[in-house]
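Read the structure below first, then the notes.
In this view, the complex is presented without one of its protein chains, the others remaining in place.
Let's look at chain A:
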C-alpha cells in the first residue's frame, strides 16, 4: 500500500470525468407501440354498435344497485363465515388429536376438490334427494325440527353454502400456514410465563400469524367478490343477474354488462385499499431503529397518508 496522503491529494486535484448515461431506447419504442395500440383500441371502440350514453344511467339504476348490494352481502357473509370456519379447521388440523386432525384434512380435501359452481348446484338441488330437513333421533318418531328443503334452500342460502364452504377450505390452509410461520420459541416463551393453550393462541400466536394470513385472505376476498357471479346461475339477484334482467327487456346486453363491470372494478379497488391499511395495522414488529413511531389509530394513519393532520372539524 502506498501512503494514503499522495492518493488523497491526487484524487482531490483531479476533476471528475464526464459520464454518459444509458439512453433507454427500449422504453421509448415500447411507449410508442403501446400508445399506438391504445389509439387503435379507442378508434375501434368509438365505431362499435354500442350506446355509451346509456351506461351511466344503468350504473345507478335501482335494479343494478340492488344487484350490487346483494353481491356485497353474499361476498361479505360468505367470506366472514369462511374465515371463522377456516380458523377452526386449521386449529383442528394442527392439534395433537389425531381424530380432529384427520377430520380437518378430509374436510379440506372435499370442499377444495369440487368446483364452486358444482357445489352451489348440489346445495340448490338438495331437495331432490332430501325433500324434508329433519332434526331428531334416528330410527324413532322423535323429531325436533321438520322443514321443507325447498323453503330453506333459497338461492341465497345455496350460493352462500357453496361459496363459504369452498372458501373455508382455502382459509383453513391460509390460517394453518400463518400459524406455522410463528417461531417455535414464541410458544415456549408463552409457556414459560404460564400461559394456557388458549392464551398462547389468542395473545401470542394469532396476532403474529395475522401478518402472514391477511395478504392471501385479501386476495381471496377479492376472488369471493367476483365469485358471487356464479350465484347468477341459480337465479340469485346479484350484479350479473341484475344486468341480465335489464337486458332481457331491452337487449342492451353490453351496456348493462359494462355497468356491472364498472361496479366490480370499484368494489375490488376499495377492497384492495382496505387490505393495504389492514396489513399496515399488523406490521408493528417490523419496526427497526429509526422507524416510524408507535402504531396509531387507523383514522390517524389514513389522515397522515392524505397529508393532513387528523382533527375533528367543528361546523362553521
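Just so we're on the same page, contacts are C-beta pairs under 8 Å (C-beta built on N, C-alpha and C of every residue); 3 or more make two chains touch, one makes a residue touch a chain; residues count from 1.
As a working rule, contacts and distances are computed from a predicted model.
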| item | value |
| --- | --- |
| Protein name as given in UniProt for the chain not displayed, "Heme exporter protein C", "ABC-type polar-amino-acid transporter", "Ubiquinol-cytochrome c reductase iron-sulfur subunit" or "Spermidine/putrescine import ATP-binding protein PotA" | "ABC-type polar-amino-acid transporter" |
| Contacting the left-out chain in the complete assembly, out of A:151, A:189 or A:266 | A:189 |
| Selected from A:108, A:208 or A:232 as touching the chain missing from the view | A:208 |
| Absent chain, residues of chain A that touch it | 183, 185-186, 188-197, 199, 203-204, 207-208, 282, 284-289, 291, 294 |
